[in-house]
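This structure is in structure tokens; I'll ask about it shortly.
One protein chain is absent from this view; the other protein chains keep their places.
Labels run A, B and C following the written order; every chain starts at residue 1.
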Amino acid sequence: MAHAQETVVLQGHIIDSLILAKVLDTIHMMGGTYDVREMKVGASRKDPSHTTIVVRAPSAKLLDEILAAIQPHGAMAERESDCTLEPAPADGILPELFYATTHLPTQVRLDGQWVDVEGIEMDLAIVVNPTCAKVNAVPMHAVKQGDRVVVGRDGVRVVPLERPKERDVFGFMEAQVSSERPHGHILTDIARRMRTLRDESGRGKVLLSGGPAIVHAGGRAALAWLIDQGFIQILFAGNALAAHDMEADLFGTSLGYGLSAGRAVPHGHEHHLRTINRIRAIGSIEKAVKSGVIKEGIMASCVRRNVTVVLTGSIRDDGPLPGVITDSMAAQAAMRAALPGVGLALLVASTLLSIATGNLLPATVPTVCVDVNPSVPTKLADRGSFQAVGLVMDAASFLRELARELGWKG
Amino acid sequence: MAHAQETVVLQGHIIDSLILAKVLDTIHMMGGTYDVREMKVGASRKDPSHTTIVVRAPSAKLLDEILAAIQPHGAMAERESDCTLEPAPADGILPELFYATTHLPTQVRLDGQWVDVEGIEMDLAIVVNPTCAKVNAVPMHAVKQGDRVVVGRDGVRVVPLERPKERDVFGFMEAQVSSERPHGHILTDIARRMRTLRDESGRGKVLLSGGPAIVHAGGRAALAWLIDQGFIQILFAGNALAAHDMEADLFGTSLGYGLSAGRAVPHGHEHHLRTINRIRAIGSIEKAVKSGVIKEGIMASCVRRNVTVVLTGSIRDDGPLPGVITDSMAAQAAMRAALPGVGLALLVASTLLSIATGNLLPATVPTVCVDVNPSVPTKLADRGSFQAVGLVMDAASFLRELARELGWKG
Amino acid sequence: MAHAQETVVLQGHIIDSLILAKVLDTIHMMGGTYDVREMKVGASRKDPSHTTIVVRAPSAKLLDEILAAIQPHGAMAERESDCTLEPAPADGILPELFYATTHLPTQVRLDGQWVDVEGIEMDLAIVVNPTCAKVNAVPMHAVKQGDRVVVGRDGVRVVPLERPKERDVFGFMEAQVSSERPHGHILTDIARRMRTLRDESGRGKVLLSGGPAIVHAGGRAALAWLIDQGFIQILFAGNALAAHDMEADLFGTSLGYGLSAGRAVPHGHEHHLRTINRIRAIGSIEKAVKSGVIKEGIMASCVRRNVTVVLTGSIRDDGPLPGVITDSMAAQAAMRAALPGVGLALLVASTLLSIATGNLLPATVPTVCVDVNPSVPTKLADRGSFQAVGLVMDAASFLRELARELGWKG
Partner (left out) sequence: MAHAQETVVLQGHIIDSLILAKVLDTIHMMGGTYDVREMKVGASRKDPSHTTIVVRAPSAKLLDEILAAIQPHGAMAERESDCTLEPAPADGILPELFYATTHLPTQVRLDGQWVDVEGIEMDLAIVVNPTCAKVNAVPMHAVKQGDRVVVGRDGVRVVPLERPKERDVFGFMEAQVSSERPHGHILTDIARRMRTLRDESGRGKVLLSGGPAIVHAGGRAALAWLIDQGFIQILFAGNALAAHDMEADLFGTSLGYGLSAGRAVPHGHEHHLRTINRIRAIGSIEKAVKSGVIKEGIMASCVRRNVTVVLTGSIRDDGPLPGVITDSMAAQAAMRAALPGVGLALLVASTLLSIATGNLLPATVPTVCVDVNPSVPTKLADRGSFQAVGLVMDAASFLRELARELGWKG
């Protein structure tokens, strides 16, 4: 059996971030073999490790597939070279062999220098600007004809995540997706981070993306309080959350369920529709709040506290409300534009928003995914970063307990 | 097509309890036809309705199957007769054609008199004592050779449920199984009932059956408080809940998860096992509490408040703790014995206990089933009684919010 | 206590469609009282029933709320009047008191004549054209300034659903949402309807809306076969399903999971992205199929069989593929335009598409909702129509078993 082989190098926190284990696992499961040539494990947790591995496969093709598969974990060919660039053949079309990014910090080598890729997120292309001064991660549809796009794996370096310094829930190796584990300390850790981010401004913003169940299930007052107190700077939501929130203010119901009196009012969708119609007549959510039509709640607090709100449209929307971005690519771009500087992301009770937001976040942002259905937190926690924590709770209980940790008296 | 036919009578709250609709549905779906001969609808909701229906089927066999199928909804042959009795052929063996009960109030006709069946619950047989003075619902294995058992459908009358007088969540026609509906008013209604039951003694006891997630997820302090305040008189649980509760008292952990410090301690099962071993060495939970070894928590509160505790064994138990009833039939009998006088049942976060307890409860007992997994409340809500309410919440959030409604400051 | 009262009339299949029960339930739970004045129950299931009810409430306001709440169930004031029309104040803005539709067949009275509302679906407004010859249900954003919109409840009549003639799963009173009930006969009933719809052309089209799990989990070949055999005429899907399907054709993987070899290939998102990029370069899915680049699978079969395909965009899309409608209102309109003539709707493994499609469908279309997560079928089955059936199954198993019922040998 003719063997192809290549020597790769791995360095960084490759032991306690499981990188080494995953690389060896991948080589083995794909049908290759390996020799670990050199192995230097960081003596303490601050010190990086370093290893050299000879990868072998029965064919050059399989070897190439294996090398492609372990590259995103940071495994680089021993001999370094510059990255290869090819022009985009047309607007919105990438060169056939474009390099697809991961959500880990990434560098490309240009003229012998390693340069950071800006705006890293999963599944983008890397575009190098004409002067080589700037390298950006770019979504497929945003590429322009002639843009210089990185192709192949040469000269691309992925940096394995370092474990966070704090010894809190975001530093655990295993994701916390279980309705049977204690929530208390997770909420305490999240609250502590939120207090720090608020009080030491400049450390980062807090993003909350949320679905309408927040309002239905009774988490509206708690979320409005969190916004009022300055704990949240960015809100991603859909037409439904905003409409339910303002319906609660105008009619005291959410989809026809009375929120205080607590009685289901049949045909309650009417209130939902009348709310949307009224705001459309007024012209914008902002005007509705500033003119005093909408007095309390999530949207009112967002307007008063100048929270960055991105309302994304969907095919199940009524109306929609003014301000909802109905084009999905435009909505995605608005979300992307709001992300720089996020220091904590809370993804609550919306499968679509949680997954979409999760895909846009770099692996370095601590992220909490909350859903009563365990499959959503499981998906997010599968992203392969410490920093992703799943919580199986209903949205209202999560927000109420979190707000209480931070001082809410509701 | 030769037709068989029989005239049946339905009376009671057959419109707003959906009885009439279900009976006509059943006749139709099984392949029969019907003529509604007489129809008197109760003018107001206090007045019962009355109707006479001619049921027809293409064969006598099918007619008989249809009549058997609609009898549990209260449809009775127009011409009344006494019930038929047959002796049990051996201990634990019923006559082939024994009548199987529903969980609705039931009467049998003896010597022209309608007599109430005591201890009604689903799927039992009806035994008439020798003097005909007493009629009991009896589980199969408890029947004795020669017991006089009701067979067939003649002379058995099921009384459709009346809608409860209170206009609270237990009077709704549709079950509330959704994580997207507001929990607030349901908790308020439950709390109001619990306060009434506690303050007007004699109105009924509160039963809580619960799984270990109560402790894991952080609901222990709230539940202990509810017991201390006299809101709960009966507890059904398993070995795990009791062991986790006392582990929390002895070690501050639950299955190795720290409850206050909040850090997972690897190999934490040790604490669980050491707790069980220590209580076994002491001899009983009661002694452990009274001697001061166990100071706080669910079991300590139960011992102090003389709560009736039934601990049921299961094949996944470690130990088990002293007091756990390892024989499933003996445990079922102990549960059954504790039920008379229950005025409200809270079934929390245990599929097995919730279903088992639900099966033992008559349809007249208001019942709440709480689980983060919607399939459990759905099953219970399918029982076909107003009075069964499903809530999709995690156990800890439910108990904490409920306790807060009742005055807890935790 | 001063009483307000009004007499309402209910007719149609009000017993076995639960209409009467729901109306009385609603009056009672909202705090009103009632007297049933007249009651004529249809003698057999073919005959409609008829009843007159006096509704009373302590205040005129509450009476009005109660009447508004029971109107969607078909309860009409005894004294008939024409409907009231008001002009839309601006494009996309409805008059304040516009009538919001249900998904039940609806009529409005114009000049003493009852006229059918066309294009009925939930939560729309009713617009009467200038000559009164045509009455349409119209979404809020599509209304034009000056359009004559029905306001209030007068002169609007909702027709309770008739139970379907067939004695199959779509005629059951209770929804079949349980993973513990036998699927076999439900699949048989669905297959029988599909065969009838295909063979007796003109009876209606079959719509399938589906999520990407269809491809991931192994249902691709079965679905392609169903399309090839002419069992499906309309497909609603998102960017992901189409991309995964064509990825499977080009690379033999789905999101990097090998479908035949069956091994996960790390960094498999690359194939997904390269697939989208290649189709973008070609220009359209149709060209990709017709040019032979895409040979087999769901999209290939759709192109070959001229299936109407609506691909709706979402904020989590990569690319997207050419043909994906990124504007959510435009996508909703495309879905709406494809619906007339649908005789059966299969909503498979996509929460968003299932809910969105469900909202667009009139109550008269038999609808099956399939998801491994019981909360989605529960939501759909809550729509309050016989005809909505929920199945807790994974998408692949559903499609494979269904295709086998129809003759697939896979």
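Everything below uses one rule, namely that a residue touches a chain if its C-beta (ideal position, glycine included) is under 8 Å from a C-beta of that chain, and two chains touch if they have at least 3 such contacts.
Here the structure is a predicted model, which is why all the values come from computation and not from measurement.
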Hidden partner chain, touching residue among A:T51, A:T312 or A:Q387: A:T51
Options A:M39, A:A90 or A:A337, residue touching the unrepresented chain: A:M39
Residue touching the undisplayed chain, where the options are B:A4, B:V54, B:A77 or B:M122: B:M122
Which of B:E270, B:E296 or B:E405 contacts the chain that the document leaves out: B:E270
Interface residues of chain B (partner: the chain not displayed): 26, 29-30, 65, 68-72, 89-90, 92-94, 96, 98, 100, 102, 122-123, 139-141, 263-267, 269-270, 272-274, 276-278, 280-281, 312-320, 326-332, 335, 351-353, 355-356, 359, 373, 375
Missing-partner contacts on chain A, residue numbers: 15-18, 20-22, 24-25, 28-29, 31, 33-37, 39-45, 51, 163, 167, 171-173, 177-179, 374-375, 378-379, 382
Hidden partner interface residues of chain C, rising order: 172, 179-186, 188-189, 212-213, 216-218, 254, 257-264, 372-373, 392-394, 396-397, 400-401
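Please note the rule applied: only the chains that are shown with their structure count from here on.
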Inter-chain pair with the most contacting C-beta pairs: A-C
Chain closest to the assembly centre - both centres taken as Cα means: C
Gap in Å, rounded to a whole number, between the CA centres of chain B and chain A: 44
Centroid distance [mean C-alpha coordinates] between chain C and chain A, Å: 32
Junction residues of chain B - those touching two or more other chains: 172, 179
